Structure formats: C-alpha cells, structure tokens
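All protein chains but one are shown in place.
In this document, chain identifiers A and B correspond to the written order of the chains, with residue numbering beginning at 1 in each.
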Amino acid sequence: MLARVRRAPPRYWLVLVAAVLLIGLPTVVTSFQSSQWNLVLIFTIAIMGLNVLVGYSGQISLGHGAFMALGAYTTAILIARYHVNYLVTIPIAGLVTGAIGFLLGIPALRLSALYLALATFALAVVTPSLIKRPEQLTGGVQGIGLVPQEPPQFAAAAFSTVTGGTQMTSEQWLYYLSLAIAVLLFWVAWNMIRHRPGRAMRAVRDGEVAAAAFGINVAGYKTLAFGMSAFYAGVAGSLYGLATTYVSPDTFPVALSFQLLVGAVLGGLASTVGPLLGGMFVYWLPIVSSQTISDQSWIPEQISSVFVKAGPAVTYGALLILIMIFAPNGVVGLITSGYGALRKRLRGAGERGTGQMPPDPQTG
Amino acid sequence: MQEFLQQVVSGIASGGIFASLALALVLIYNAMGLVNFAQGEMAMFATFVAYALIENGMSYWIALPLALVLAFAGGVLIQRVVIRPVERAPVLTLVIVTLGLATLINGLAGFVFGYIPRSFPSPFSVQTVSVLGALISFRDLGVIAVSALVLVLIYLLLQRTTLGLAMRAAAHNPDASRLLGVRVSWMLALGWGLASAVGALSGIMVAPILLLEPNMMQTIIIYAFAAAVLGGIESPLGAVVGGLIVGITVNLAGAYLVGGDLQLAVAFLIIVAVLVIKPNGLFGRPSVRRV
Partner (left out) sequence: MELLELEEVHAGYGPTQVLHGVSMKMAEGEIISLLGANGAGKTTTLRAICGGVRWDGAIKLSGRSLHRMSTEDIVRSGLAHVPEGRGILTDLTVEENLRLGEHLRRDRDQVRKDYVRVFEYFPVLRERRRLSASTLSGGEQQMLALARALLMRPRLMLLDEPSLGLAPLVVRAIFEIIRDINRADGVGVLLVEQNARLALELSTHSYVLEVGRVAVAGLSSELKGNDSVRRSYLGY
C-alpha cells in the first residue's frame, strides 16, 4: 500500500492537494470571495465541456456563451414562472441545452471546422436578440430576477460545526453545490475520455477517414461530443443564473463565448486539469491584473490607467495570440513538457543526438 | 410599391457595405484558407482612424484615402507580426488567433477612443431624390457608387495585373509559386493589406448610419459572413452578389416580416441554411468531402 502511494505519479498528489484546498476554501475566505470562487467553478464546468468538444473531438464552438444563456434562462424561467425547485432545474437546464446542442450537432457534422466556427460565432452574436423577443417568457431586455437560495439544514449545520458557529451564507452553499457538480462532471468526462468514447473521439479528431475505416461511428461521436459539451455549458449557465440571481440578454455577450475559449485554450486543450486552470485564469485575470497594475506605484499613472481601462479584452486577446504562437498546448502542456525535460536532464543526457541532421536549417 | 422600391434600394446600399466586408473575408480565405474573425474589428479601428483624421480638421476626401492606406499598412503589419508565426498551424489555431486579434483590437479601440457612440460624417447628404416615384437618399446612392467603384478596382487588380496574378498564384498553390520566384509570404501580407483596406471602406461607409463605437461592426460582420457564405466563400464575385442578396433580403424582412430587431437572426438563418443545404454557396466550386 505504502509502496503504491509512493509510486503514485505527482499528478495524483496535485489532485489531492487541489481537492483539500477547494473543499476547505469557503471556511477560510469571506462569503463574497466564495461567490467569486463559485464563478471560477462555473467557468470550469463550461470549459470542461468545451474541452471535450475542441480538445478531444476536434470541433469548435464559438457559441458556448449562447448555450450558457440557454441553461441560465431555463433555470430562471422554471423558477420564476413555474416555481420549480432550483435544484431540480439544474439537470433540466443541462438536458434541455444538451438536447439542443445534440440537434445542432447534426447539421454541424456536415461542416468543416471553419464553417462550424463561423456558424457558432453567428449564434453567439444573434442569441441576445433572440432572447429579447419572447418578452412574456424571458422578460425581454429587463431579464429575470431570482431570490438567493438558502443553504439546506444539513449543509448549514455541518458548516457551522467546522467553522465553530459561523452561519453558512447562500454564496458559500452555492459554492459547494457547484463544487459537487463540477467534481461529478469531471468524473464523467474523465471516464469518458479514458475509455472507448474518448479514444474514438481522438481518432476522429486526428483523421476522420482513418477513424471511419476502423469502424468508428464518426457522425455519432461528433454529435455526442457536441451534445455533451452543450450539456456542460447548460449546467454551468444554470449555476451562473443561480449565482448572480439575475439573468438578462446582456449577461451573455459574445465576449463570454470568447472568454470560455480563452480558458479552454489557456489551460490546454485535451488536458484534464486544464479547465480548472483555465477557469481560474479567465475569472481572476482581469480582476487581479487591473488591481495589481493600479497598485504599482512605479508604473506611471498614464500607463497603468491604460491597462486598467483597456481591461480584459486586450489581455485576453493578447494572451490568446501569444499562447497560440508560443505554447499551443496551453499552460498544462508547458508544465508537462518542462517536467519531462527536467526528468530527462536528471537521468542524464545520454539519449541525446540520435538525429543525424545537423541543426542547421536551410529554410524556415 | 414605392416604399418597396425604397426598401430595395436601401437594401442595395447595405448590400454594398456587406459586400465590401465579405470581399475582405474572401481575399483572406483565398490567401490562406482562413476566415478572419478580426475583419470587422480591423475595419472598425480603421474607421476610428478616419474619424480622428477628420476631427483634426482634415477634409473627408483626404482622410478617406489616407485611412485606407493606413488600414492597408495595418493589415500587412498584422500578417507579418501575428499571422506569420502560425501560418502553417492547423486551421483551428489560426481561427483562435484571429479571435484573439478581434478581442485585442476591440479592447484597444475602447481604450483609445472610448465607448461613447460618435456620429461619423458622410460626404453624401441625406436628402432624397425621386426615382420612379420612390424617394432615394443621396447617401444610399453614394454608398452604392463608392462600393461599386472599389469592387471594380479590386477586380481589375486581381485579374488584370501581374501583381494580382502573383497574389492569386501564391494563394492557390504556394509551393509551385515559390518555384516561379513569387514571394509567397509577401503576397499573403499584401492580401491581408488589401483585405484590411476593403474592409475599412465598409466601416467608413456604415459608420454614418450606425454611429461609431467599438462594437459597431459586430453585427455587420455577421451580415458579411452571410454574404460570403451565400456567395461561396472563395469567390470574390460571390461575395458581391451574396452581399446584395443579403442586403436586400434583410432589409425587406426587417420592413415586412420579422421587424428590425430580428434582422440579425435572418442573417444567421441564411448562414445556417446555406451551410446545411449548399455549403459551397452560389459560386463556390465543390470541394472534396471527407467521410
């Protein structure tokens, strides 16, 4: 047993540490900070779905913000118009969005990656105007307001025992709710990726003709990936609506879809822990960067105000470009390749120099 | 009937604007098999540059060509700095890079020029002239004339000059073109420059109608997508015809069918319908389909 523990690869330790930190977090930070980390988790869930789609099945969606909107509105409408219990609305939101994603996945099959990008981008741009139309249902431009959800008895009791009598707030409860759902969905994605569907999807991504020749149902797995990824976005949207207690067409601008893509790309496509890193980056980067930069007294006022005002868009845009140019495998890719290089170094550079070509490029 | 005719003419005017931006998309698609998601934002930024020039006392007819030249230079610069390092990367990578570019330019415009909508001057008056009983504004006619002029110039450049020939060759078959001494990478950069300038024109044409602000082109780019897809994304002629059809359709649908707020949804519908029913569009050549 002990030997097994010792042999465990470092990533298992990382997962353990991350789990302890994530579970313990709300007991040490404020309720407001819990709500911020709740949004991190929500982004993580959406990015997990996008990661399945882009990283594993090789399709692309620039419209995941639209799927989140669908999930959020499903929850908001069910709660506000039909008084459904909010916990029940979460899976419903996921299923409704997933079903629509699955249906959209069918025409998407016929499209090349480029056209798919184009169509989903258009979807993201159109969504706000589509939401505004059925005013009876969606509240039009006004949107729908929700009441904060109170923590259930057992959770409140457990929380106050651990913290020594502190009352659990709605934000802290929603954080745990998102955490539980994120873990569950992570487990689902992790299992799918390691088993037959994951292998099939990767085969499809790396070459559809070859995959079809091996008897893989290319169309089936591509639509499955689309549906699954929409399901994740729908759940994330639902939790987002609950967290912000207010949904309106402007909650889901095109920029949201970009943000999710940035997160997926930044964390590293086709990596399992990437989405969490991506979620953290996407949420914290604009907040932290504008704070730190305006706090630095040595940076001239004019320059720092440039950075703060230019805001997230410039940072996201620049980051996307830089990552794609210098680290197309994302942060996780950088770390693993760095770790691999380090291990090789430690083992000795004996295997070097097998290539016979002198490193003298003739043409770029 | 007269009102219908008016709607059609103003549809043609919008169509000219969409066609310019769609043509920009087609130029870059032909150069490297890529849809440039930053095309609209590049146009928006160039329009701001034109605005700044006019604000500083320059006459419209000097500011316009100057802005186009600057847009051209900007397009070349973007290709050299941002696109060239990922030129050989998979198309997904390229798409993400152009999205990054779109976000970056949008943010920069917001920072430099702010988010307050500004009215942009038009050299054509909004007064109307009666054609066959329909009242048609000089602005619409001016937009149509300028768009048509530019489209003809682009056509002549690509089809009738050696430079245009080299650009087409570099786009279609870079390896074979290199063996003929064509500087492929620079041709691609010129393609970006040209696309940037043509796109900028659409921004400058549309700004007097929409008010200038960083998100101005966000809807126009969707119409341009619809136009390019409808025409067949690799066909310059298709971009023009597609632009006109989209312009007229959207205008008429907005006036008689769905209302102005869902015009964008009509464009979206056109995109989806074309992609599902006839992915090569009206003028595109059928490509080999996999699986």
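Throughout what follows, a residue touches a chain if its C-beta (ideal position, glycine included) is under 8 Å from a C-beta of that chain, and two chains touch if they have at least 3 such contacts.
It should be emphasised that the depicted structure is a prediction, and the values quoted were computed from it without experimental measurement.
Peer 1: Could you tell me which of B:Arg80, B:Arg168 or B:Lys278 touches the chain that is not displayed?
Peer 2: Considering all chains, including the one not shown, the answer is B:Arg168.
Peer 1: With the full complex in mind, choose from B:Val69, B:Val152 or B:Leu180 the residue touching the hidden chain.
Peer 2: B:Leu180
Peer 1: Touching the absent chain: which residues on chain B qualify?
Peer 2: Spelled out for chain B, the touching residues are 162, 165-166, 168-169, 172-173, 175-184.
By definition in this document, only the chains that are shown with their structure count from here on.
Peer 1: Using CA atom averages as chain centres, what separation in Å is found between chain A and chain B?
Peer 2: 32
Peer 1: Tell me, which parts of chain B touch chain A in their complex?
Peer 2: 33-35, 37, 82, 85-86, 89, 91-93, 95-97, 99-108, 110-111, 218-219, 221-222, 225-226, 229, 261-262, 264-265, 267-268, 271-272, 275-276, 279, 290-291
Peer 1: Using the touch rule from the top, collect the residues of chain A that touch chain B in their complex.
Peer 2: 54, 58, 60, 62, 107, 110-111, 113-115, 117-119, 121-123, 125-126, 129-130, 132-133, 208-209, 212, 218, 254-255, 258, 261-262, 265, 306, 309-321, 324-325, 328
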